[in-house]
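Below: one structure, written as structure tokens.
With one protein chain removed, the remaining protein chains of the complex are shown where they sit.
== chain A ==
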């Protein structure tokens, strides 16, 4: 259903850009056999998301009238290639820059420097008005289903929202189809978010994300606020939808054990940099970097705990990853 030409296109320049990128895409898919795993850095022409040396600096509020606030680098040169149809994970601790990275991919934030390509189009320099194609292609699901759903809107209006925003038709049949595709019944449409549990609310935000029929689903900690049992339900739903609709998934989480069940490939981020990238099982089972090793070592596991692994053992494993004391705001 997604037809890039159907999106409201800005005239001249952008249009020619589109044609160009479509051409290079076609060439790419012919020449590439889809071996995405090996290409940690670049060179995979079939990639749907491509980041080259992406940097993002934030300026903290000034503390004195005479001096500008300090500059904090949130991303320090991230280079990534995500293949079409891939389930890609980004893990790291709070403050490592993973959400900033996701917002940049979604066009909700701009890099300070570097290149960001989505479906062959450079988006880092585009003005808001020219990002229409992104809103079509890509949808975002956030962590806290309560704060990301407007409490005063009925579920049907929440789900239709992205379509309304893009001036697209949103017939009731489509909305019913969407709400049913996430395992809720049509009578949920007339209710308000607070009448649902956390897991049901996350289903509603997934239904909303699917409304414009995107090719790419970005998820920022989508199950972190959920209970264990509901978490498994929502993960099942995400996996099922990604497979059924053949979506590309970018899944951000602080929890490597969850990413492991969802993603084929994972990038580990620390302090604004990708420190390790590879097939998820490999990164999890044989982490190459000390930082990744400490992340894995700090996860409390039922089985190893029953075998006698204590909190002191977890802490010892985690010790290597603790943020140095001069950067207290980050951990």
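The working rule: a contact is a pair of C-beta atoms (placed from the backbone, for glycine too) under 8 Å apart; a residue touches a chain by one contact, two chains touch by 3 or more; residues count from 1.
One rule holds in what follows: contacts and distances are computed from a predicted model.
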{"item": "Name of the absent chain as recorded in UniProt (options \"NADH-quinone oxidoreductase subunit H\", \"ABC transporter ATP-binding protein\", \"Alpha-D-ribose 1-methylphosphonate 5-phosphate C-P lyase\" or \"Carbon-monoxide dehydrogenase small subunit\")", "value": "\"ABC transporter ATP-binding protein\""}
{"item": "Chain A residues that touch the omitted chain in the full complex", "value": "93-94, 197-200, 227-233, 235-236, 239-240, 254-258, 261, 294-295, 298-302, 305-306, 309-312, 314-315, 317-318, 321-323, 325, 328-331"}
